[in-house]
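Reading through the structure tokens given below for one structure.
Here the complex is missing a single protein chain, while all its other protein chains stay put.
Order as written gives the chain letters A, B and C; numbering starts at 1 within each chain.
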Amino acid sequence: MSHDKVLSMTEAIRRFVSDGMTVALEGFTHLIPYSAAHEIIRQQKRDLTLCRMTPDIISDQLIAAGCVSKLVASFFASGSAGSLYEIRRRVESLVPEALEVEEYSHYGMVSRYHAGASGMPFAPLRSYSGSDMPDLNPLLKVVDNPYGEGTVYVVPALNPDVTIIHAQRADRSGNTQMWGVLGAQQEAAYAATRTIVVVEEIVDGAVVRADPNRTIVPAHVVDAVVLSRRGAHPSYVQGGYDRDGEFYREWTAISHEPERLRQWLQDWVYDLKDSDDYAEKLGPEKWAALAVSDRPSGVVNYGSSR
Amino acid sequence: MSHDKVLSMTEAIRRFVSDGMTVALEGFTHLIPYSAAHEIIRQQKRDLTLCRMTPDIISDQLIAAGCVSKLVASFFASGSAGSLYEIRRRVESLVPEALEVEEYSHYGMVSRYHAGASGMPFAPLRSYSGSDMPDLNPLLKVVDNPYGEGTVYVVPALNPDVTIIHAQRADRSGNTQMWGVLGAQQEAAYAATRTIVVVEEIVDGAVVRADPNRTIVPAHVVDAVVLSRRGAHPSYVQGGYDRDGEFYREWTAISHEPERLRQWLQDWVYDLKDSDDYAEKLGPEKWAALAVSDRPSGVVNYGSSR
Amino acid sequence: MGQPVAEVSGYTATSTELIVSVAARALAGKRRVFAGVGLPTLAVDLAQRTVNPDVELVYESGVCAAHPTSMPESIGDAVIVAGAEAVLSMQALFGYVLQGGHIDVGFLGAAQIDRFGSLNTSFIGDARSPRVRLPGAGGAPEIMMNAAEVFVIMRRHDHGSFPAELDFCTSPSPVRACASGLGLPHRGMGVSTVITPLGTLERPSAFAELELISVHEGVSVDEVRAATGWDLKVADDVRVTMPPSDESIRLLREEIDTVRLYLR
Partner (left out) sequence: MGQPVAEVSGYTATSTELIVSVAARALAGKRRVFAGVGLPTLAVDLAQRTVNPDVELVYESGVCAAHPTSMPESIGDAVIVAGAEAVLSMQALFGYVLQGGHIDVGFLGAAQIDRFGSLNTSFIGDARSPRVRLPGAGGAPEIMMNAAEVFVIMRRHDHGSFPAELDFCTSPSPVRACASGLGLPHRGMGVSTVITPLGTLERPSAFAELELISVHEGVSVDEVRAATGWDLKVADDVRVTMPPSDESIRLLREEIDTVRLYLR
């Protein structure tokens, strides 16, 4: 409970991510754990099964760096910003080699994490009736409805070996607080054997305990707390810095040329030590452009009489 | 969205609660909607199917007043404070008449609301294997596990006609914010055809919108917003007033004597107009004893760059 | 840009602007809209500024009743979170809001649509070795299964995008779901309205087929028939689509998509 779990990014990835593991990197448009992915690339992890609802640029980078042999996901583009060409090359022309893909819908992925977190073999949902997705993915199954006619589709539990998430803040024991879009981070953390939490700020336990409803991932499922300021770039942190839309649009061109992508990885990942280096290389003008306004939440009272 | 849903308690209960309905009054130890229950008693609603995880004193009162013909619940005592004798008389000696009971475990009830809210016929859980509960309640069923051996227990969806909850605050359109113990209120509200939200305070939309993660029940499932300050007594409101442990302990004696219980209903429900009357009758000393300290949550920033 | 344009007139709408304007008009009277990325973002924004100021925007990121102060570039942008009325967990959003049946209109795009409104957003060619890997499912199957009705915006209208048979069905129509005999049925009618560069198609009910109800200015019914991969049903009283107002075009260009992210 009061155990100190703060580690450097290097140490956290070294200790908890091994070749061949199933690794979930969650964060739905918001709080995407880029700096953790970059450390995975630097440490040249191999043969990972990468789980992410929306692969996003982070997946294109991990795949291009040769870390990933299988992708479990529910969307294969980068929001509005265009294609992820590394993924497309792997799938469309098997260049440089094939990538195994296991595909769900968004609620299918959320439900898989939910089942995994809940110790259940499956979770039921209303999707897939009449879709071709079950033909492609035999893990989409049905069970009989014991309360009426017909059947109900179910998805199997997903239990990653490691889940890595990025959050606004945590205390040293791992109580993790987030606000804004919460994605499937709580489910993915509870579903995993190990959880690494990367944060913008490590705060005193008193800060967490002043607002316990804000704790999305409690310390009891957290194995490492890593401080990585601005480590979610080019995604965003509500109240911290905004999404780098310019970079998202650039990525289509970068990822379209394998050589340019390799050079990008060289310049922005391999040649840098950590996310502090990365933030510095981005430069003050970029950070000024991404700076956010002040929109305070207001205060509520948790007082009791005794 | 900007629709004004504020009604008086009298009007909200008159409009949305009818004889014979299935009514969920949720709130797990915290934020129990007592003032709404008292108005149901005053309006002499009949033949209700009352759904509540922990029946608590509120159920003893509703049953004693003759409003309830069936109880769907997962616990039949009042926390640590003792027995609910009205319920016991109905079940043990069928006095003054039998009460139909449909019984689940806590997670069974949460899962029923979850399934109801999710438009699913059932939800799976790990409970009931080897228990006698399924013998007593044939709605506890199993489905085959399509990912392995054996079966998995499921509970059926629960979709109340009306859910009534009590909360710290809402705006006039019904966006409802709570903190502290959240119970099954979100699930029960989404599961219901209609939802009445009773609040300690009606706030400007700007207060809600400053902290959107605090909204547990959005306006789109709320049909009526009722202002009822101190209406959760003898339960409590985090940051508002504390649980009246003294009254909880007294109830065992009150409910033990049918005549005393009837007199209590006369004095504290029928003879009063509303929760303002009730709060006044409790008196300033009681409220002083239940006053809470100040434990501010702190502020987070929701800022974005544009 | 953003300043009042007093004497605007004679804007010529691009195909994209026309589509978005038609979609926005179709949102009149709808309460709760599930807004996707891309042209739907523009359509709901335009609707909110014109025919339906009270429309509630819901995003699959969990944001309900967003009040964005500028155009979101993704369905989880900081600008839709700040000032929203609620941000729910994805479990609550997909489970309670969507599966619970609280969405009146879901917006979807697609690479292919069939006669009954089934959609392909996954693959062109054989799914097991596709010619083009499309973005895939996302939340589209959930929107299709659970929204009361679905509006589809198609950027193209030709045999490739309106084929006799889909290369792959990502998000099925009720017709297809019913035929499969598996899973729970749709909560709504599936696709109700399809807006293309040539015209507008509608389905009156869950098991009906798409029917051409309007052609855009300068487009003939025969052209639309010829561009469609099946024998297209045509309404008896096909109209010419009402063109977007100058004000709608101005709003789109000068206030909504000022960076021309989607108006490309």
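The definition used in the following text is that a contact is a pair of C-beta atoms (placed from the backbone, for glycine too) under 8 Å apart; a residue touches a chain by one contact, two chains touch by 3 or more.
Quick caveat, the model's predicted, so the values are computed rather than measured.
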Worksheet item: Where does the absent chain make contact, in terms of the chains shown?
Response: A, B
Item to complete: From the listed residues B:104, B:122 or B:251, report the one that touches the chain absent from this view.
Response: B:104
Discussion item. For a quick check of understanding: of B:43, B:69 or B:127, which residue touches the chain that isn't displayed?
Written reply: B:127
Response to the item:
The one residue from A:22, A:74 or A:175 touching the chain left out of view is A:175
Discussion item. So one chain is hidden, and I want to know which residue out of A:20, A:96, A:119 or A:148 touches that hidden chain in the complete assembly.
Written reply: A:119
Discussion item. Which parts of subunit A face the unshown chain closely enough to count as touching?
Written reply: 1-2, 114, 117-121, 171, 173, 175, 186-187, 190-191, 205, 208-209, 212-213, 215, 218-221, 302-306
Worksheet item: What residues on subunit B make contact with the chain left out of this view?
Response: 28-30, 54, 73-77, 79-81, 87-88, 91-92, 103-108, 110, 114, 125-136, 142, 145, 150-153, 179-184, 186-187, 236, 238, 242-243, 245, 248, 292, 295
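Note that only the chains that are shown with their structure count from here on.
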Discussion item. If I rank A-C and B-C by number of C-beta contact pairs, which comes first?
Written reply: A-C
Fill in: Of all other chains, the one whose Cα centre sits farthest from subunit A
B
Worksheet item: In whole angstrom, what separates the CA-based centres of subunit A and subunit B?
Response: 36
Discussion item. Averaging over Cα atoms per chain, report the distance between subunit A and subunit C in Å.
Written reply: 28
Item to complete: Mind checking the centre-to-centre distance between subunit B and subunit C? Centres are C-alpha means, answer in whole Å.
Response: 40
Practice prompt. Two or more other chains in contact with one residue: find those residues in subunit B.
Written response: 119-121, 213, 302-306
Worksheet item: What residues in subunit C touch two or more of the other chains?
Response: 63, 77-78, 81-83, 87, 95, 99, 146, 184, 187
